[in-house]
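Only one protein chain is missing; all other protein chains are in place.
Take a look at chain A:
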């Protein structure tokens, strides 16, 4: 369990980093938090000739919150984002999901952007990018571009990033006011990769369901979101049957069995978690309206 020899590059700037990537191409691999990459190297499942370690690169460790987005730099650790109160206020979903990302020691080191660039559909954060309809910012020696989430994930562990590109940040889009969110997953042990996980965003308007979306962990090839508004639109969140999206969920997922759970079991979990997260997201949406009314109350 020792990695094969590699050249370690430690650039200090994005420009230096992408210059190295341009030079080494397919022989290079970006090292950020290393929580997935280092075990892979130690088990010699991959032996890249060059590691481009971006931990010394300046300017990648910020979380910035705007009216529309939460922008997360490539060196922001999961724990940093998890504990970022402004980000939580803007997009509670992130913390709701992040507490499920492995264990605290892994979150202390692992990065949110790294998790998304790794594109493991068993990871929580790719599914969050999908549900928020987010964007990946990519930089290469020759160009910069923004990649919409729909164009980013291409397959299991595959993205549209080229070997020359560095993902310098991701931007999670904030939901419309009055949206409630929820994330739940089921793993064999606390902190393990989920057998299935579901994120839900529900917006109510004038006491009725206006918008409902889901995204999934571990039951799809690529992270993507599923709009289930048509099933619930116009209904009252207190009386709606949240299991009514089951057919849509079944149609949207393609779970695979492994030694921990069969495909059928994962599908059952996805349907059940969709029901639970939709209900919780709706309750939060209703509560958000209530809070808004309460805080506006005295001023009105």
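In this section, contacts are C-beta pairs under 8 Å (C-beta built on N, C-alpha and C of every residue); 3 or more make two chains touch, one makes a residue touch a chain; residues count from 1.
Just so it is clear, contacts and distances are computed from a predicted model.
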Name per UniProt, for the chain absent here [options: "Chemotaxis protein CheC", "Acyl carrier protein", "Branched-chain amino acid ABC transporter permease" or "Xanthine dehydrogenase family protein molybdopterin-binding subunit"]: "Xanthine dehydrogenase family protein molybdopterin-binding subunit"
Option touching the unshown chain, where A:95, A:109 or A:260 are the choices: A:260
Listed residues A:29, A:77, A:186 or A:203, member touching the removed chain: A:186
Absent chain, residues of chain A that touch it: 1-5, 39, 43-44, 186, 188-193, 195, 259-262, 265, 268-269, 272
